[in-house]
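Of the protein chains in this complex, all but one are displayed in their positions.
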Amino acid sequence: MTAMARTWGRLTLAGKVIFTVLPILAVLTAGLIVVIVLFGGGILDFLATNLWLVRFVVAATAVLLMSVPTAFLIIYMEMKVIALMNLRIGPDRVGPFGSLLSVVHGLKVLMKEDFSPTGVDRIVFTLAPIVVFMSTVMALLVIPFAPGLFGQDFNIGLLYFFAIGGMTVVGLLMAGWSSFNKYSLLGGLRSAAQVISYEIPLTLSVVGLLLLAGTMSLNQISLNQAGWFSDWYVFKQPLGALIFFIAATAEANRTPFDLTEADSEIVAGFATEYSGMRFGFFFFAEYVNVFVISALIVTLFFGGWNAPFPWPWPVALNLDPGSLGIGLLILVAIVPVIGTLILAAPFWLASSRVKGWQALVMGFILFNLVAVTAIFGIAYVGLDWVAGLLWFLGKTYVFVFTFVWMRGTLPRVRIDQLMGFAWKWLLPASLLNLFVTAAAIAIVNPR
Amino acid sequence: MTFIPGLGIVKGMGLTLRRFFEPKATIKYPEVKPDIPHKFRGRLQLLYDEYGALKCETCFQCAQACPIECIDMGGIDTKGRFHVHWGAPETYGERREESALRRSGRTVPDPAYAHFEGIDPDPVDGILEEYDFDPKQMLQILEATQAAYGHLPVAALKRISHATGAWYAMIYGTASYYSHLRFERPEDGIQAAAVADHRPTEATFLTSLDTALAGGRRAGAGQPSGTKPN
Amino acid sequence: MDPALRRRIERRFGERLSGPVRQRHDETELRIGAGDAGEVIRALHDEPEFGFAFLADLAGVDTGTTMQVVYHFWGASTPDWLRLVVDGLPRDDPRVPSVTALWKGAEWMEREAYDMFGIIFEGNRDLRRIYMPADYRSFPLRKDFYLADDAARSPGAGIRHMEQTHAPRNATPAATVRRTRA
Partner (left out) sequence: MTAPTGTRGRASSDDPRVMLDEQIGVFEPIPPYPPRTEREAEFYTLRDGEMFINIGPQHPSTHGVLRIVLKIDGENVVDLDPVLGYLHRGVEKLCENADYHQAICYLDPLEYVSSLFCEWPAVMAFEKLLDVEVPRRAEYIRVLSSELNRVASHALFMGWMALDLGGLTPILWSFIERDEIVEMLAALTGQRMLFNYFRIGGVNGDLNHEFLSRLGDWMGRATAQIESNTALLNENEIFVRRMRGLGTMDSETALRMCMSGPNLRATGVPFDLRRAHPYSVFPELEFDIPTRTEGDCLARYLVRLDEIKQSLRIIDQCLNEMPDGPVMAKLPRLLRPRPGRAYAGIEGPRGQYAAYVVSDGTDQPFRMRIHDPSYLHLQSVGLLMPGHLIADAMAVMASLDPIMGGVDK
């Protein structure tokens, strides 16, 4: 026993982990093999008949996995962009240009104590961040990122989105109420008032668009906007787009409508008493929400994953690397070497002061650039979901940038101005938009 | 304000976007040193003359003149024999008189400790001798002192502080950390009585506070009206 | 220095002045007793020949023997600061009429004077301590104020034996209190 303990003590940390994990893995693998051998056929048959289930599970997992890096990216963007607008440098120490700082923030949040203050309603206090985060992430399910790349193509996609998005306010209200703090309470109530008020113009502003599109499926709306950028709904529904943008800003609690967590008034609003990962959920939810809202604006009004102009040289790439057989292997082995050498040659020949290894390094870097560009180019031309995803993310991040930019510029509005704006201006304007659209449709396309 | 609604906001957005691309004001501190003016007074350092000798001649005028008494001096004397340290500033009030006394070379009486009982210093001196004035063996010193006196008199702690060069606060912290070290004689109820004697108003205060608290609980019945200040 | 102002003051308040009107640099000083303070200040504020509309400062002073309340006024009728010293308040019960009816902004300055000196301004609606905690008992800017004794009387006293050093009774011998005749 002592000998074993001594041996165990001599192991490094990695060794301890490996020695613990390996046997478990071995047992699990054996069990898995047995299960697959015994029931594999049945499972496969079941999955093949119920593909929607596979799709749903994969989509849900992918969306959950995607949300955290998205939040990290937007948090970094927020830190860096606002810093640059403030004439600061912003994060520049962790990772290249400080890009890992948000990841470090995430880790920090994870490592903090899971603390709940005296007097809170524990159950609700714990549930609130989860509700907020889940409602935000669930909204990602219906967003069509590219042709064929979406979680679920509901025929009531937009309705689902509004319904799920409205659940956020429940979480915020739970947080505000359960925190046992007057600032939180005020923040929660503000968020309830604000989100409910802005739900109405938000929903009404897209009704005109729905009349035009004739569907509520977000995928179908994206498909409707294919072609030139003049086909985008923003040109048919400019007022609707503006109202939607403003209402969506309020819906996402972003500056200038960030009254729920107005730090100079009610310290952090509903999140005052939260710390650690519970706060982290709120934090992530906010930024995922920004992404979702931007994605929805892009989907509805800015053509979704469609390029602003159709690709002028339609190419049907029929690459079948498998047909090369053994040649593929040789190609994979030889092309990098030859490419590097070819690209290194000009450096080496250009000046006698360039040493051979330096030229080789330069050549290798250049080759990588060329290869990556080529692969992406081929993928862009050949795979329409890659092209769609690139366009979609590009447009979405333009809007994310706009949200961050607004945060860097604008002061906050007051609560009565906020509500007045929603009810006195946005609501009539969206109704006007709806009537004009309906009238136009009735005139142009009478039954 | 303009007549077109939203123009001001758009202008502001344009301004921030322009600033987005402008050169930044941040100084990346450890790599780039800030441009500190020649006359800057914020750095604390002793100056050397052109021969490399310390310009400070320990006249203590700075410590004496320092209005918030933040300058404290210590070090090795010129022959390299004695460690000179003036201890932590426990009493700021007497500080300037102290520095005058120190400059004149006399010992500084400490009125804050005059209140405490005097001791026969021989045992503690012997103990200090035994432990070679080593502040690292503070616990042993304190235990021996307690064995000698039955408790830890303040005067003895003060003497230990002076002899070993450790701060009084450190010694006090050490002594109060260990539960077997005590500051009062075990049989001593005298001090508690003295304390109670020192603050006769305490009881009055507590009574008034109690009255106030109890009065509030009784929903204000019989409360005096609030016109009288304090 | 504005001799015209001095003449005006002497003519108007001649019998009420408890000392000569002094002038030095750009200041004119008059002294009155506490009984006259209300009327004199109202006259200084209201009457057009004075018209001191701006209360520049309100301060309490403990001379070691008596208490004073010192007002400074600015008015367009004179280039001087007008200093009004309400003199001769007893130290054990200093009372002055409040000027909050004329300058509502004097309320906090009076509260401060009350907090620091214990001067009671009659008519101030909110005369309570402003800087020091509510259970504080002494008046810190008085000349016989001794810090340690107050600390020993606070509710936290006596917990640490290092704090039990001073006995309040003999803490401030009367001989050490600074006094001035200024």
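Worth pointing out:
By written order: A, B and C. Residues from 1 in each chain.
Here is the rule we use: a residue touches a chain if its C-beta (ideal position, glycine included) is under 8 Å from a C-beta of that chain, and two chains touch if they have at least 3 such contacts.
None of the values given here were measured: they were computed from a predicted structure.
In the full assembly, the chain not pictured is in contact with A, B, C, by the touch criterion defined above. The residue touching the chain not shown here, chosen from A:Gly165, A:Gly240, A:Pro256 or A:Gly363, is A:Pro256. When you scan A:Val63, A:Ile82 or A:Ala344 for touch with the missing chain, the hit is A:Ile82. Against the chain not displayed here, chain C makes contact via residues 24-27, 29, 53-57, 59, 61-62, 70, 72, 74, 76, 79, 81, 83, 102-109, 112, 116, 125-135, 140-141, 145, 155-156, 178-182.
Across the interface with the omitted chain, chain A contributes residues 82, 85-88, 118-119, 182-183, 186, 190, 255-256, 258-259, 262-267, 407-417.
Contact between chain B and the unshown chain involves residues 1-2, 5-9, 11-12, 15-16, 19, 25, 35-42, 65, 67-68, 206, 209, 212-217, 219-220, 223-230.
We adopt the following convention: only the chains that are shown with their structure count from here on.
In this assembly, the chain whose C-alpha centre lies farthest from chain A is C.
With centres set at the average Cα position, the gap from chain A to chain C is 67 Å.
Here the spacing of chain B and chain C, counted between their Cα centres, is 35 Å.
Shown for chain C are the residues that touch two or more other chains, of which there are none. The residues of chain B lying in touch with chain A in their complex are 9, 12-13, 15-17, 19-20, 22-26, 28. Across the interface of their complex, chain B is touched by residues 81, 84-89, 92, 405-406, 408-410 of chain A.
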